[in-house]
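The complex appears here without one of its protein chains, the remainder shown in place.
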Amino acid sequence: MTFWVTQALNGISFGMLLFLLAAGLSLIYGLMRMLNLAHGSYYILGGYVGLAVIHATASFVLAALAATATVTVIGIVMERFFLRRFPEQELPQALLTFGFLLIFADLSLWLWGGTPQTLPKPEIFERSIRIGAIVFPTYRLFVIGVGLVVGLGLWWLQEGTRLGAMIRAGVDDAEMARGTGVNVGLLSTAVFAFGAFLAALGGIIGGPFVGVYPGADFEILEMALVVVIIGGLGSLKGAFVGGLVVGLLDNFGKALFPELALFTVFAPMAVILALRPTGLFGAR
Amino acid sequence: MTALEIETLSHHFGGLTALSGVSLTVAPGERLAIIGPNGAGKTTLFNLVTGILRPSAGRIGLFGQDVTRLPTHRRAQLGLARTFQITTLFPRLTVLDSVLLAVQGLDPVRFTLHRRREAYGHLRERAESLLADWGLADRAAQVTRQLSYGEQRQVELVLALAGAPKVLLLDEPTAGLSPAETASVVEMIRRFSRDTTILLIEHDMDVALELVDRVAVLFQGRVLAEGSKDKIKGDREVAAIYLGTDDA
Partner (left out) sequence: MSTRIASGAAAVVVLVALPVVLSSYQLSLLTKMLIFGIFAMSLDLLLGYAGLPSLGHAAYFGVAAYTVGLLALRIANNFWLDFPAGLLVAGAVSALFGLFALRTRGSYFLMITLALGQVLWGIAFGWRSLTGGDDGLPSVPRPRLPLPWSLTEGVPFYYFVLACFLVAIGLLALIVSSPFGRALVGIRESERRMEVLGYDVWRYKYVAFVLAGLFAGLAGNLFVYFNGFVSPAYLNILFSASALLMVILGGAGTLVGPAIGAAVIVALENVISAYMERWVLVLGVIYVLVTLFAPAGLVGLVRRRLSRSGA
């Protein structure tokens, strides 16, 4: 019993992490029709910068702020000066973001070395709580909390605010949106930056239990892509549900069938691809 | 035998009804204009007839054959051709290459991959004669996106004619053209053989009435009125919907 609950908890918390990344990817795709291959880089940069700040200041909060701020700026620069030149052209955008992926990967290796590292948890979350026979690390609960808060916030943003309406309008028809006074360029940069912010947040939140290491960028990008394939590109609901599904599958898969590790995630993805190529909640 | 038979065709999507219970019959060789204000469902009707959209209800018959479930390319093979409101050409290909593709489309060699296309002289002959017939021979080597808008609209028409279609759908062929360009396009359409049945969406009433025998008026997804040119010209309801709208 403990096993199932612990694994479920781990799966859900990892799923929340994946949600943060997939939500960013989906948001960016939804507005700009672009697949950001550097998204995993934003994750590890968030983790590495956070790590550096924690070592210098021992403050998790400062680390989180610094990490998200740095990566958001990087995202803004990438969108404004590079990606903006190729509107709606998937291939140049894919190559550009891939180039940046390589650049960031190598820079990270250079600056922080090849040994895998984990971020120290903030002190308040170092304990575990007991409910009956089950021991929950509070940090995992914190991660789930963050995921839920972000999820609710994004949902409110999308459905309830003018900003959300503008994004939806921009998604439906950029020309028309411009016609009604929406600054599509600024909106694109803002959405891209926000996506980067979410990824960096994922990096710093995930740092204590997933860790940062060379190759984590590829791995988390791959996972996020699977989430988005299952959930549907451009759908927030899809990112959330997909994140939970993949998080749980991955965790239970690794725990129950370690030799099949990646298959437990890829097989359902293949099934979804066969039945609904645009994902559970994707368009059309 | 009717050329085109549309029976209670409807199309809904996302809570909106684009077309509702539209029925039309077009005899072989006939020219029918589809007019109506913006949003009346005219292009949706064309998209349904050509198979780009699937109807929510209704039936489409082409020379007696039920094509409602057939994919677009199969309908083309049965003799249905179409031009688009937004010029749908091959921007980076030359005019000749474009017409060659159009000619190849219904030719049995279209899927051959073991011989060069040059080996099939009949394709080039037909393409060149088409261009010559319609006065575009001197544009043959030009890249499509370098042509003037008027010339592009003409190429769009030639592409549609390449397969000697039995039913031709023209979606606002004169949209965005200068009066001189409009006149050439009208001339071109007037010369189309009477073997071809034509449905014409036109915003410009003068152009429409010049080219057709019958008119169907669409309004908010339904057929408001249908009949000869004179009947429609004199119809009060039709005048009302046009007086109230900005007919640009």
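Going by the order they are written in, the chains are A and B; count residues from 1 in each one.
Heads up, the rule we're going with is that contacts are C-beta pairs under 8 Å (C-beta built on N, C-alpha and C of every residue); 3 or more make two chains touch, one makes a residue touch a chain.
Keep in mind that this is a model prediction, so the values were computed, not measured.
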From the list A:103, A:124 or A:186, which touches the chain that is not on show? A:103
Considering the whole complex, which of A:119, A:233 or A:248 touches the chain not shown? A:233
Decide which residue listed in B:115, B:191 or B:236 touches the omitted chain of the complex. B:115
List the residues of chain B that touch the chain left out of this view. 50, 52, 71-73, 76-77, 81-82, 84, 88-93, 97, 100-102, 104-107, 109-118, 120, 123, 159, 162-163
Which chain A residues would touch the chain omitted from the figure, given the whole complex? 29, 33-35, 82, 85-86, 90-92, 94-96, 98-107, 109-110, 218, 222, 225-226, 228-229, 233, 259-263, 266, 269-270, 273-274, 277-278
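Going forward, only the chains that are shown with their structure count from here on.
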From the C-alpha centre of chain A to that of chain B, how far is it in Å? 47
